[in-house]
Every structure is written in C-alpha cells, then in structure tokens.
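Shown below is the structure under consideration.
Certain chains of the assembly are absent from this excerpt, and the rest are unmoved.
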Amino acid sequence: MGDEKPKFLIKGGKRLDGRKPEDVRPIQIKMGVVPNADGSAEVIFGKTRVIATVYGPRELHPRHQVINERARVRVRYDMMTFSVEDRKRPGPGRRETEISKVLAEALTRVVITEKYPTRAIDVFVTVVQADASTRVAGLNAASLALADAGIPMRDLVVSLSFGKSYDEKGQGHMVVDLEKEEDNWGMGDIAYAVAPALGEVLLLQMDGDVTLEEFKKGKTMADKAALEIYEMQKRALKARYEEGSK
Amino acid sequence: MISEIISNLELSEIRDAVEANKRLDGRKNDEFRDIKIETGVIAKAEGSAVVTMGKSKVIAGVKISVGTPFNDRPNEGVLMVNAELSPMAHNTFEAGRPGEVAVELARVVDRSIREAGVMDTKKLCIEAGEAVWIVNIDFYPLNADGNLFDAGTLAAMAALKTAKMPTYDKETKILNRENMKNAVPMDCTVVASTFAKIGDKMVVDPTMHEEYASVARLTVGIRDGNIVALQKGGNGGLTSEQIDDALTRAIKHSKNLLKHIK
C-alpha cells in the first residue's frame, strides 16, 4: 500500500471506475451457495465477494450466553487470509470483533428472536475477496442467508457504504458504494444499513471528515440506492423460493 | 448493552422521565452531567488525566516509547488507543482478554482521534524506517456509570494535551524521561457526544441505567464542527430524523466539551 494518492477520485461527475456518484457497482446475489448450511448467500459488489451462512436456531453454548426470552443472534465476521493484499493472519482481530458486534446488532433488530427463546442463530460472514465495503456486502448476504434459512424476519437489512470523494480541485463529492481507492484515499467512509419497511437505520459507522450537510446528502443518496438493493434481495429470494418449490 | 437487568418499574420510570424531558437525575434530555477534568495525576506517565462525568470516572495515561515503524509506513510513528474494562470498576466487567464491549469502546475513541487528525504521525518519525515514537493511550474506568465513550475521549485528549515528549539519543539508543519539556505534537482537538434512544427520544450522556433502558446508541465525534466519527450501537434502529437530530446536537455540544480541554 505504498501507493501514491491519486490526483482525483472523481472528475467531471465520473468516478475512477466510470460510475456516477449515485451508482452502486454491479451487484450479484447467489443463493444457497453452501448446501451444508441452514441458509446461505453470496453477495458480490464489484470485486468485493462475501459469503454468509446461517446455522440455527440451534442450541446455544456456552450456557451463560443464553437469553431466556429470545434467541441470541451471533455473528462472526472473518476474512479469508488471501482476500486482501497482505495475507491476513487467520482468526478475528479487534477490527473483526467490532464488526461482528455491529452486524449482530443490526440483524437482531429484524430477526423475530422471541420465537426461539434460549436458542442461538449463528451467522458467519466470510470475506472471500476484499475491495472495500466488505461489512455492508456481508450484511446483505447475512440478511439473505437468514431468509434462506427460513428464519422469520420483520424486514430485510439492506446495506451499503457511502462517503466523500474529491475531484481534481480537491472539492468533496458524496458518492455511494465505495471501492478500494475511494476507501483508502477519500475523506469519509460510512457503513450504513436500513430496514426499509421498518424505516430504521440499523448500521451506522463512520471514519472521515464531513459536514452535517454532506452527511445528510450522502444519506439521501444511500437511501435511494438501498431501495434498489432491497428489490434485488427480494427478487433473489423469490427466485430461490420458486426454485425450491419446483 | 450490558446484561444486567433493571426492573420493569425502573425501566418505565426512566422512560416516563425522558418523555417529560426531566431525567431521573434532574437533567434535561439534552444536558450533560457535570464534567471535571484533572490532569497530571500520574507522575510515571508522560501525560495523564482523570475525567469525572457524573458518577462515571475515567483515568487515561499516555506512555511514549521508541519502536520500529510499520513496513508500509517507514516515516510514521504509531498512535494506539486502548480501553481496559478492568473488573475493578463494575461487577459486570470480567477479567481476561478484552471482550467486544471493550474493543468497541477503544476503537470508537481511537477512531475520533485518528480521523480528526489529532496527531500527524509523520511528526513522530525519528529516523525513517529505523525508529519512530510509539504513543500509547490507555484508559480505564475507575467507576462506570454510563457513557464511557465521551468520558474516554475527553480523558484521552486531556492526557495527550498535557503529555510531554521524552528525548531519545539516536547514537546510544537511550530513551530519557527526565526533564521532559516538549509537548506532544497535536494538530487539533476532538470531542464526542453519545446519545441513547429511550422511547423515541435521544438523550445525551446517558447514565448506565439509561443505557440499559435504551434500545440504541449513537456516538458522534466532532472536530471544528465537522463530523469525523460515528458509531451506532444497540439492537434497535434509529430513524433518519433521530440521527440528524443527534448530529445537530453533537455539533452544538462539542463547543462546550472543548472548553474542558485547555
């Protein structure tokens, strides 16, 4: 990563990969990619590839983690060692621990956990290839994998990043779905998730430097893009359901 | 956030109080507790501070040493922020490796300081590729009563602001902590405001019982009126309006908070 900072990330309204500020990268959704799991999905955002698998509801160990009134949604976000430029040591570090926590909180909001008191619903979010926005790609995958597992949900979780790029004059521009260069060099990186039907924001993390107005503008762009992703999720689930019922 | 149970009675008392904009300790929903900061409390540390925020109390210390830079950043020093939720400070804190609560706390405080550009780590270079300053900020709650995010950020900033640099002799490789005079190079100051969602209200600077009674949390790091760090926590959602409300209020609060850090 001894790379030089690029002169611009956006120029004439076009980003480095040709996208407009409000464009997400090509998104692919593959359902049921891990047959062993109770539910699974792979979500691809450009060069970012993440697989989520769900096991459960199942018995919860260790005992002191049991919640009497509802199921506990546990998330383990991890990166394959070769998913990044420099080999990542196996096993979660502090970054992965934090991400696992906020993903679990977002998913807990939509899972109807009270249907499964004392049980565990385990979600494994595994980054196969990282090109920024891995946690939000993973959260979409997790939402789909939960639905694939037949876990009753209040809504889907729709997630993407947004942030602040700069043009050749150093002027900031809000953009959605950051790729690697924008994440490395941009002036703001926001991980964001909504439950559209509930009208709630479930994930919000930011590194950067933005004004309140910039933030609001980005959020509006993200909300719009989220609706597209929401539709994709629903289409993928419908197709999966129809395939299953054949 | 923390698994202790509070009674349903207390829960509804807290909610009613927030609804009436008169919290159980008498504060309005947009009011911080009294803040007191004492610096230079640890002679052994290069910088230190104790922050008292109501009944929450946090101690932060800065230790500065010399190490080798990371391979991919040969001319940058290293800044590390770490939170230790020592079991001394609350009966729900457990000994052992930091759990996800401590990791999140440390990373959110670290994020504000890093993203605000408080420290230009390039100024911590002694000899490119060979020797750089390593600045460790560790903080511990001395009594935990909610909102360790904001108290921790204040403590870290106050400790850093009053810290002095050791000297280092490149030839002999001797680090000297006697007669430290120079301040640590700092470019700006950052503060954080944390909100808890209780009912559909956002209350600032929650006590621990308010945290138990809340369904979501939002921490906002502010530098010069800009937002530099955000972290939502908790199993509930926030509406877009609640977020905007919190951000606006955090920008306002930042001015008062900054006054506490000389």
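The first chain written gets the first letter, and so on, giving A and B; residue counts start at 1 in each chain.
Here is the rule we use: a contact is a pair of C-beta atoms (placed from the backbone, for glycine too) under 8 Å apart; a residue touches a chain by one contact, two chains touch by 3 or more.
These numbers were taken from a predicted model, which means no experiment stands behind them.
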Formula for the entire assembly, written in the chain labels shown: A x3, B x3
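We adopt the following convention: only the chains that are shown with their structure count from here on.
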Rounded Å distance between subunit A and subunit B, as computed from the means of their C-alpha atoms: 27
Residue ranges of subunit B in contact with subunit A within the complex: 72, 98, 100, 103-104, 106-107, 111, 114-117, 218, 223, 225-240, 243-244, 247-248, 251
Contacting residues of subunit A [partner subunit B, same complex]: 1-2, 94-95, 97-98, 100-102, 105, 108-109, 190, 195, 198-212, 215-216, 219, 223
